[in-house]
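I have placed the structure first, in the form of structure tokens, so that the comments after it can refer back to it.
For this depiction, one protein chain was excluded, whereas all remaining protein chains were kept in their positions.
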């Protein structure tokens, strides 16, 4: 692949910019200095450009989850984070040149930026790996087996980590670490925790909004229901891509 | 690229297994049950296989960093995390089948696993992007400019975030988010925080061991010194690769 | 008050010790070295001595909370933390003299100790300040007014903080800081966060297990229901005591 082509592609897709006129005027009124620059474009890194991604399955058809819970999770928890992320980016754009904002106060918003980015990305991956049935195919099972000793050992650790996070917040992630080349299960305390340089392969939401409505405090029962609904084809494709990505990264590796 | 080839490559490299005979016998004595299985291999996800990566530059040649600080940072802080990560993995391997360990206690070690993985990965990337001089080349400058409005705007935010983390722990990361396709600066509170699904392009350690010895509490002076020593060629290669990875991921995207 | 008397009282009440014979033998089997010392007492700091405190109100009588939610919250979330805290203390007691446990692994359990201590203390205070009706009495209203400008300003900030924690974990605490002498509202991200040297006056649980079952994602509606059930007499007594405590501490203050 041609690097300069890739760069052009990037410039064309990632940096389209968003005119402030498309942003919520109500919120903008809090940042009056911006109003005079309505025709300017906001660079991609600060653009409030995040949009809700629809559920890739029928919310009434999961085995062991009420439609009410899935709708509430998607609309209020995921949807709330999409809105919040856009608001945070607008505020960061407005404060970037404000010398009166001390760095540690600016960082309070950058923490929220990290938290909400994590929430948006992880929720999209979560709903993305739900809506299926069945089991891992043979190829996926073999990779899990090689990495964890057996597919059962992998599942056992993954579920145990879920049970341990019951009653609070967090995520369990099967991730492919692009730096170490290891396929591991990672514990995450909240949306802002994550393994560095890692592609998520299978993510399980352990925030209580994922299960309280249907399962109360019975987190392990939720974990079992989650497993009945994993979309294994998606998991397999993610892992296949991750392995290709790793091959690309180690070929002619940096320093 | 052939998926099945990639899978074979993965099986060959990532899951080689490590015999327990290679592990520190002193530490093993705490897990006597393991001693009878010395000939078994530990699967990759639990293998204490992490090794120190040498500095890619002469530690006495950085502009504005004493050799003492760089050696201490590499040997004690990075090196300490490599050792700690291996110990954590040995313990996880020993506890995986221990029904007496409640899930929340198992997770205490998985938190340490996340923390130490982050420390090892981020430190290797940090030393990897040090040891240079000069400035971003034109192509890199253009990408930064498209993403942040200008290369100056990017640098301003990155440095401000560093100043805001002075006096504590944390990292500032310029990262390419493989899920959203955005190039952004991310705030990290400690080694366990990170943006999900993101390739680090430039990382700056803000733990006080990165600067206290040479700069005391003057975090912004450290940040300036850090910038004088960035290895921009490495940063450019990482970004080039990240853009190729993104192209690979969005081609025939999942669901 | 006589210091030596107070010390005697402390020795009599806090350090009674618990024989290991009273502990769960199943869990003990994981620490075989302890089995030979069954007749020894465990010092208070490491004793698994925490017991469930009953609800101070009828769980079926709150306005806007189902009995099912309150029972689940008390039994599974609070009760789970009482059990977990006792397990953590047993393990700490067993590891205190184990030279094979590195300090950072020991600290993983001390983090759990902090987390579970916070959960037990805060839940007891939470249920303790529920089960009432009405409003703050005049004296309490006056103190809130002096500290926050008006009782309404206090309530506004407290509720806003609750709304901001919706969808995740955390606590809102009206606390009297014994070091600064300030009555303030404090934000807590999880059970392990808290203001230093502070007596909680009114605590509101914002973990989703406090409301998801009855209110779904509607955190502000839960906050309103919480306010309808505050036991203001308890709040007033706590504040009265806190003010007396502060007077005791500043009299002949240290250094």
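When the chains are written out, they are named A, B and C in that same order, and each has its own residue count from 1.
The working rule: contacts are C-beta pairs under 8 Å (C-beta built on N, C-alpha and C of every residue); 3 or more make two chains touch, one makes a residue touch a chain.
Just so we're clear, the structure is a prediction, and the values are computed from it rather than from any experiment.
J.: Name every shown chain in contact with the chain that has been left out of the document.
T.: Computed over the complete complex, the missing chain touches A, B, C.
J.: Which is it among B:41, B:77 or B:150 that touches the chain not included here?
T.: From the options B:41, B:77 or B:150, the contact with the absent chain belongs to B:77.
J.: Could I get the residues of chain B that touch the absent chain, sorted low to high?
T.: Counting over the whole complex, chain B touches the hidden chain at residues 68, 72, 75-77, 80-81, 166-169, 189-190, 207-209, 212-213, 216-217.
J.: Which chain A residues touch the hidden chain?
T.: Missing-chain contacts on chain A: residues 26-27, 29-30, 84, 87-88, 91, 98, 100-102, 104-105, 108-109, 111-112.
J.: So which bits of chain C touch the chain we can't see?
T.: 1, 3-4, 6-7, 9-11, 13-15, 43-46, 50, 56, 96, 102-107, 110-111, 113-114, 117-118, 120-122, 124-125, 128, 139, 142-143, 146-149, 153-154, 156-157, 160-161, 163-166, 177-189, 192-200, 231, 234, 237-238, 240-241, 243-249, 254-255
Basically, only the chains that are shown with their structure count from here on.
J.: Identify the chains adjacent to both chain B and chain C in the sense defined at the top.
T.: A
J.: Which chain has its C-alpha centre closest to the mean of all protein C-alpha atoms shown?
T.: A
J.: So, what's the distance in Å between the C-alpha centres of chain C and chain B?
T.: Distance between chain centres: 36 Å.
J.: So the centre of each chain is just the mean of its C-alpha atoms; given that, what is the distance between chain A and chain C in Å?
T.: A distance of 32 Å separates the two centres.
J.: Would you mind pulling out the distance in Å between where the CA atoms of chain A average out and where those of chain B do?
T.: The separation of the two C-alpha centroids amounts to 19 Å.
J.: At least two other chains touched by the same residue of chain A: list those residues.
T.: Each of 166, 189 in chain A touches at least two other chains.
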